[in-house]
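A single protein chain has been removed from this complex, and every other one stays in its place.
Showing chain A:
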Amino acid sequence: MKNKNLYNYILGIADNSLILGQRMGELCGHGPSLETDIACTNISLDLFGQVRSYFQYAAKIAGDGRTEDDIAMLRKEREYKNVLLVEQPNTDFAFTLGRQFLFDVYHLAFLSELQKSSDLTLSAIANKCIKEVSYHERFSSDWVKRLGDGTEESKQKMQDAINSLWTYTDELFHQTEVDKAMVEEGIGVDVTQLKEEYYKKVSQLLEEATLDIPESKWFQKGGKEGIHTEHLGYLLSDLQYMQRTYPNMEW
């Protein structure tokens, strides 16, 4: 494949949205209230919409008859490049929204830079997505504050969520070989440059939410290289069920 780096780079971006979209979609009919249920599934829908734009582009680059659906549904676990953060399960509502918040702050900063990509398709997609993601970030930040600065129980739950998710935040700023090559070509975003601002912004909001900023310096990574936590396999068996059971079925 010509442009193999670009193809893999797009997948790296899109897989974050795909897997997080699937996680948020799991709340369909299971949200803690009707409004939050609808909000989470709308975020999921936005993310899936973004994924379609990325995968349609990736399919064009691959140029071997693969479709957006093949790319989404027919890869094996090791071939998904999402960060570990987004595959973590919905243990409770604080955890779900804490995860969303930790990703949204990154996502917004990332898209803001991707708009400047020398690849016009990627910059157009980023320009489109950033408008939606700014609504996501408002929503998740709002909930981190509400639960953090809420009752004793809600505060504890949000604190626990942030504490256990913290270990996955550093990976957002880890560069793969593909990332480096794309930055070199003016196409990719240098994520290492986003790190400082990210932790500043996140810490500010956690303070506002009267939560403690975790001190642990031990960070987990691997997702970007396809080495995932045990949770991704279960998620994929859900996500891929129809295509695996009824190959080539269409809606």
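A few notes on this one:
Everything that follows uses one rule, which is that a residue touches a chain if its C-beta (ideal position, glycine included) is under 8 Å from a C-beta of that chain, and two chains touch if they have at least 3 such contacts; residues count from 1.
Simple rule for what comes next: contacts and distances are computed from a predicted model.
You can't see one chain of this complex, but its UniProt record names it "Ring-1,2-phenylacetyl-CoA epoxidase subunit PaaD", from the set "Xanthine dehydrogenase family protein subunit M", "Ring-1,2-phenylacetyl-CoA epoxidase subunit PaaD", "Putative ABC transport system ATP-binding protein" or "ABC transporter permease". Touch with the chain omitted from the figure is made, among A:A58, A:C129, A:V191 or A:L205, by A:C129.
Across A:A39, A:I61 or A:L239, the residue that sits in touch with the chain not pictured is A:A39. Contact with the chain that does not appear here is found for just one residue of A:L27, A:L47 or A:I162, A:L47.
Where chain A meets the missing chain, the touching residues are 35-36, 38-39, 42-43, 45-50, 52-53, 120-121, 124-125, 127-129, 131-132, 135, 138-139, 142.
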